[in-house]
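Missing here: one protein chain of the complex. Every other protein chain is in place.
A, B and C are the chain letters, set down in written order, and residue numbers restart from 1 in every chain.
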Amino acid sequence: MMTAVPISWFLTLSAVLFSLGVAGFLFRRNIITVFMSIELMLNAVNLSFVTFSYQHKEVAGHILTFFVMVVAAAEAAVGLAIILTVFKNRATLNIDDISSMKN
Amino acid sequence: MELWLIPLLPFVGFLINGIFGRRFSKSLVNAVAIGSVVLSFAWVLKTIAGMGDLNSSVTEHYFTWISSGALNIGCDFFVDRLTIVMLLVVTGVGSLIHIYAIGYMAHEGGYYRFFAYLNLFMFFMLVLVLGANYLLLFVGWEGVGLCSYLLIGFYFDKQFATNAGNKAFIVNRIGDFGFSLAMFLIFRNFQSLDFAAVFHQAPGATEQTLTLIGLLLMVGACGKSAQIPLYVWLPDAMAGPTPVSALIHAATMVTAGVYMTARSWVIYTHAPGAMDVIAIIGVATAFFAATIGLAQNDIKKVFAYSTVSQLGYMFIGVGSGAFSAGIWHLVTHAFFKALLFLGAGSVIHACSGEQDIRQMGGLRSKIPITFWTMCCAWVAIAGVPPFSGFFSKDAILLAAYAHSPAIYWIGVFTAGLTAFYVSRAMFLAFFGEYRGHHHPHESPAVMWVPLAVLGALSLAGGFLFNVPEFLKFVFPAVAEPENHTLMYISVAAGFGGILIAAWMYVWQPGMADALVSVFSAPYKLIYNKYFVDEIYDATVVKPVVGGSRLVLWKGIDAGLIDGIVNGVGGQARGVGSVFRLLQSGNIRSYAAWVLAGGVVVIVVMGIAGGLR
Amino acid sequence: MESFLVLSVIKAAIVFAVLMTTLAYLQWVERKVIAHIQVRPGPYRVGPHGLLQPLADVIKLITKEDLLPPYVNKPFYLLAPFLAITMALVSISVIPFGPILHIGPIDIGPLHIPAFETAMQLTDLNIGVLFILAASSMGVYGIALAGWSSNNKYALLGAMRSSAQMISYELPMSLAIASPLLVSNTLSLRKLVESQEGSMLNWNVLHGPFPQIVSFVIFLIAAFAETNRVPFDLPEAENELVAGFHTEYSSMKFASFFMAEYANIITVSIMACLLFLGGWVAPWPAEYGSNFVPPLIFAAAGLIALYHGFNAARKRDSYTFPVFGVVFLLLAGFFLVPMVQGWLLPLFWFVAKTGVVIFAFMWVRGTLPRFRYDQLMGFTWKYLFPVAMLNLLVTAFLVAWTTK
Partner (left out) sequence: MDVILFLIFAAIAVVCAINVVVQTHPISSALSLVGVMGSLAVLYLLLGAEFIAAAQVIVYAGAIMVLFIFVIMLLNAGAEARKGRSYMVQFLGVPLLIFFLGLAAYFVQRMFPANTMVRFGGFTCAGTQTGESCGGAETVGRALFKTYLLPFEVTSILILIAIVGAIVLARKELES
């Protein structure tokens, strides 16, 4: 028996995932994990894009999600390269130790 | 009829050589460069053959280049008889000089660069000639200026070469400034820059407008065609390789001014004042340059000043209403002056780089082919009938006489001077016994074959191409009195010049030095080119440089602008020192702040009712 | 609804059973093929011609001690083989094995099933190809985790190698898949096959504005690498790193990696068959008698078997070969029954083509030496990828050109 899902549930789920991503960003120290939390946030946003796309019977949201994926891929490539270099130079992944931008 | 192909071919050559030339072998570079130019020459011929009787001009519209408000400029090409003459000269002489350059540049560095620039020059020159409106002409005009700059400074590792390049470029800017002002004025009065439209409306305009336009155009022409007061760049331009001097600074580019003036004959015929100015400037230039030419010892300098002087002749022609005569002299001059330069190049090549004619002499037996070919140019430029120079120069002088006899007499005297200094150069270089140190050797065939062709042209060019006849329907007919006495006078002047030169430098060697010691003051004057460069330096260059250093740099830039910038920076630092307390260098705290900001935004939007 | 569920369950059961047996026997086939390439009998003892060898292997693997090395990262160590086998098997669920069947009303005593039609396929996604790509890309995790979690440098190196290799070869593979998709203009595997109906000349490998022979070759090469097979079996290069990512695994876990590898082989072979070789389409139409090819083949096989069976020289086969011969002859007859031809013939062609590709896998394994690692990477990035890209471009251009 088909029963439908309120659209707000999807958005709420996306909000929850997003907050979890933020939490990961705030409370984790491992720079890779922080990076992954960013990916989590991106995914949450994608979910809301697709949901809006469904709501408006429009394909634009999908396109946007697609672009977010592409950007995420590029970001991952560069970011991970940066992480590798940082680890090579400082032998640490703790984000609190990488604070040379301070004054 | 695919006019666009004519300029495009050299451009393609430029692209290929410019991009890949570094990796190409010399023969491949040659194939591309010469091939493209010769092909475009062939295409010119085909175009002419396709035009039937050439009385109707052809315009081709390719695309609208600029369209803003009333300004509507298309990329159009345009061919009539005048264009055809120019096309033939540019591509024909250009091809010959390209071929010559193979031999001349054989041992030079930057081989592919040279030919790429040369092709680029051909492209712009053809655009200049083919353009159907002033702006397109201006594009070519600037383009050839650029190429001339690049090629003068070709030996960019030599200081004087780069200086000469800068000089040419800057002096040309002055002329171009006048030209652009003229274009603004034209557009303002005629709401168009197309030749057809402008010339159609021109007769309706008031005379002073036309005079102003004409004068401004003439300023541009003076810059490009090296007329007083802007001729100073041309002699220095000889710092470039000799084929460049021949192609750009003798045969084609410097005649652009004459072409442009002749092209806008409608404007000039309705502005007699401007025409008089042109004629006067022309004759003045012709005379002064000729006198300077008397005392130069660098063979290329001699021919350079002779070029300036001959250009002056052309201006006399167009200035006295004999446009066709001016164009005729343009053509013949292209032949014999290119030949003179190429011959000079061959001589320099033979003496392995020696340019001072006092270090030559007796080369007649050593490099006979060069000698005989140069003789053709000699007799042509000296106005010896029935060779090419005689016809065109005579036509100009006759027209000048009809205009005002004074110009005629100065012109005749200048003709004598011309004959004298060319003969002087020839005698010093080829007669007597060899005074140099190197061992002269004849140039390769690839160099002297073009010489021979040009020689034939400068001998027969006069009655072979009767340009005034050809252009009869383009320009208004000028009353040319069949006055034989005048003709005899000018011829006599020519022979006189030759004879005096022969007397001074062949029959009575040492005579020259004696004369110099007698007339030492005027000799010094002309030897130093009337100190024109020094005068310009003192009156124009130094004040400008000093002023800009003091006012613009020290005052405005360092004082005002930097002051503002630093002030802003200081303020920013002041503000930042407050906010710096937030910067813990801890990324996660930043993130927390970002989150706080986001929350605030959401709250505000909610309160403001944005989230309904 | 329920009928759909029931049907799916039945089909899933059939497919799973067949797949598992195939996996087991594929290994026997491989050993036989390699053996004959190397001129030796191969498995021969367990059962006639070692036919029961797989059974014995399974028993052995199950009964072996399943040891859990110390210092391994336990959860991931246990998760890895599971992941590997799942990702290998899941792609079967979208693969069509034959055309849509029309099953007439069935009355068996009390229960009566009305006439219905069903596809010889578990589900027909209209993005089936993407699904298979996704599954294969997920397969990397199993290997990577296995290598990392078993806390052994050889295993880690093997895992690194194989995952790097799989990722690298996924690009040319996807490009090679994309061009036949362009030609048949669909992402659904069923429609893909239907677009190649007719004869051999309509198969994507020969048909279309631009025959896909190049991408077929590229696909095969990439498939070898994707499945970590010779000549790309760097991950288990014995002489360099003991057994690669599954060094630390034993008994059933090891077996599941093994099964995963063979399942992948089957999947890619089926993909090749569907994408390029026209799936279950006969090489030439039935009116030219393609229907009589399978019976003829089986009959010939049976007769040969009988001949050898009654040949006194071969004592060992004096019982088995006659049996085979009779079975084959019966099969040959079975193919002529019109009622079953509807699903048997397509199935035959499908299996035949897939079998050919799988045989190619074994053939190569028996023939070629192993690449060096830098050669492997250089090959895909410097040659395979550009060629695949070029092929895709040309195909796209020609397709656009011809459809306009």
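Everything that follows uses one rule, which is that a residue touches a chain if its C-beta (ideal position, glycine included) is under 8 Å from a C-beta of that chain, and two chains touch if they have at least 3 such contacts.
Nothing here was measured: the structure is a model prediction, and the numbers come from that model.
Enquirer: So which of the visible chains would the left-out chain be touching?
Expert: Spelled out, the missing chain touches these shown chains: A, B, C.
Enquirer: For the chain left out of this view, which of C:89, C:144 or C:222 touches it?
Expert: C:144
Enquirer: Just the residue numbers, please: which parts of chain B touch the chain that's not shown?
Expert: Interface residues of chain B facing the absent chain: 584, 586, 588-589, 591-592, 595-596, 598-599, 602-603, 606, 611-612.
Enquirer: For chain C, which residues lie in contact with the unshown chain of the complex?
Expert: 73, 76, 125-127, 130-131, 133-134, 137-138, 140-141, 144-145, 147-148, 156, 159-160, 163-164, 167, 170, 187
Enquirer: Where does chain A touch the missing chain, residue by residue?
Expert: Contact residues on chain A toward the absent chain are 1-13, 15-24, 26-30, 32-33, 35-37, 39-40, 43, 46-47, 50-51, 53-55, 57-60, 62-63, 65-67, 69-78, 80-85, 87, 93-94, 96-97.
Everything below uses one rule, namely that only the chains that are shown with their structure count from here on.
Enquirer: Mapping chain-to-chain touches, which pattern fits: line, ring, star, complete or other?
Expert: Here the contact pattern is something else, fitting no line, ring, star or complete shape.
Enquirer: Which chain is in the middle, if each chain's centre is the mean of its C-alpha atoms?
Expert: That would be chain B.
Enquirer: Determine the centre-to-centre distance between chain A and chain C, using the mean Cα coordinates as centres, and give it in whole Å.
Expert: Roughly 37 Å separates the two chain centres.
Enquirer: Nearest whole angstrom, what separates the Cα centre of chain B from the Cα centre of chain C?
Expert: Measuring from centre to centre gives 76 Å for this pair.
Enquirer: In whole angstrom, what separates the CA-based centres of chain A and chain B?
Expert: Using C-alpha averages as centres, the distance is 64 Å.
Enquirer: Show me the residue ranges of chain B that touch chain A in the complex, using the header's touch definition.
Expert: Touch residues, chain B against chain A: 580, 583-588, 591-592, 595.
Enquirer: Per the contact definition, I'd like the list of chain A residues that touch chain B in the complex.
Expert: 22, 25-27, 29, 34, 95-96, 98-103
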